[in-house]
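To keep things clear, I will list the structure first and then write my remarks on it.
All protein chains but one are shown in place.
Up next is chain A:
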Amino acid sequence: MPRPRRRLLGLLVVLVVLAVLLMLSVMIGSTAIAPSVVWDALFHSSADTDQFAIRDFRLPRTVVGLVVGAALGLSGALIQALTRNPLADPGVLGVHAGASFAVTVAVGLLGVRDVQGYMWFAFAGALIVTLLVLAFGSTRQGSSPVVMVLAGVCVGAVLGGFREALQLTDPDAFDAMRNWNAGSIAGRPLEVVWPVLPFFAVALVLAFVVSGPLNALALGDELAVAQGVRLVRTRVLAVIALTLLAGGATAIAGPIGFVGLMVPHVARWIVGPDQRWIFAYSALLAPSLLLVSDILGRVVTRPGEIPVGIVTAFVGAPVLVALVRRKKSSGL
């Protein structure tokens, strides 16, 4: 079968898997609810406690998982393509550090306590810090991915210090941050998703625009320039796109690791080095991983739950080790 058709077929399979997981996410929870009740809750609604449990909790959670997962997967693919580093994730540009610092300020100094309140701080923190990193990482010769990553690590370390100092002096903030830092899609109403969607839409368009130039960049700066790629423009657009995606996802769910790191690898194994396909696969595989992890987190410690950020770390860490030990590690 020709390669493009294989990729398309694979994409359809991934889409079907995602659709099944979306259904399972609505069907399975920390309590058993009959499938007929789930069906009625979705299509023949009434004021029943079981139906409310489906509509008010499981459905929003599933939508949040879908959106956050897609954003994390795509942003991971973008940062790996941009830095030509298969071990990069949006955290290296200070996205998580910026978001965490801003949430700590919101919780500790301003007394903000609910997700709807501090998500905007997280988003703003992620954006501002990434812009700072972009500025620090730009030299007279242009922006270098290596310098950008170093700047991201430095800014992240400084903000991490401030954040910890704030948390140590305020036990309430420490408590609130403990939950947020774990990374979770539980308890997030749909109201936290809608405001972020326009930003994700913009990022999606930008990702599509830069996917071609990023393919050329994988061959090296000189060859990319020779092919007509405008380096600075491409990098700036890619950084904006991945910041909007990772910042928005982190604002909604807190820092969730490994998804943005691992999924683009898997996508690259399946489709090869073409960024356009990697982006498409990452955007579908990442929510699948997130939803599987979330479903696992709901059932393994019933009646309690494990935040999805912890489960993805459990799932992601061994896979990452296997990845880096592979002889034929996925190149970029």
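Here is the rule we go by: a residue touches a chain if its C-beta (ideal position, glycine included) is under 8 Å from a C-beta of that chain, and two chains touch if they have at least 3 such contacts; residues count from 1.
Everything that follows uses one rule, which is that contacts and distances are computed from a predicted model.
*Asks:* Out of "FMN reductase", "Iron complex transport system substrate-binding protein", "Succinate dehydrogenase cytochrome b subunit" or "Cysteine desulfurase", flag the one the UniProt entry gives for the chain missing from this complex.
*Replies:* Of "FMN reductase", "Iron complex transport system substrate-binding protein", "Succinate dehydrogenase cytochrome b subunit" or "Cysteine desulfurase", the absent chain's UniProt record names it "Iron complex transport system substrate-binding protein".
*Asks:* Out of A:50, A:164 or A:221, which touches the unshown chain?
*Replies:* Here the residue in touch with the unshown chain is A:50.
*Asks:* For the chain that's not shown, point to the residue among A:58, A:96, A:163 or A:265 touching it.
*Replies:* In the complete complex, the chain left out is touched by residue A:58.
*Asks:* One chain is left out of this view; which of A:3, A:113 or A:230 touches it in the full complex?
*Replies:* The missing chain is touched by A:113.
*Asks:* For the chain that got dropped from the picture, name the residues of chain A it touches.
*Replies:* 29-31, 47-50, 52-53, 55-58, 113-115, 169, 171-172, 175-176, 178-179, 182, 184, 186-188, 298, 303-305, 307
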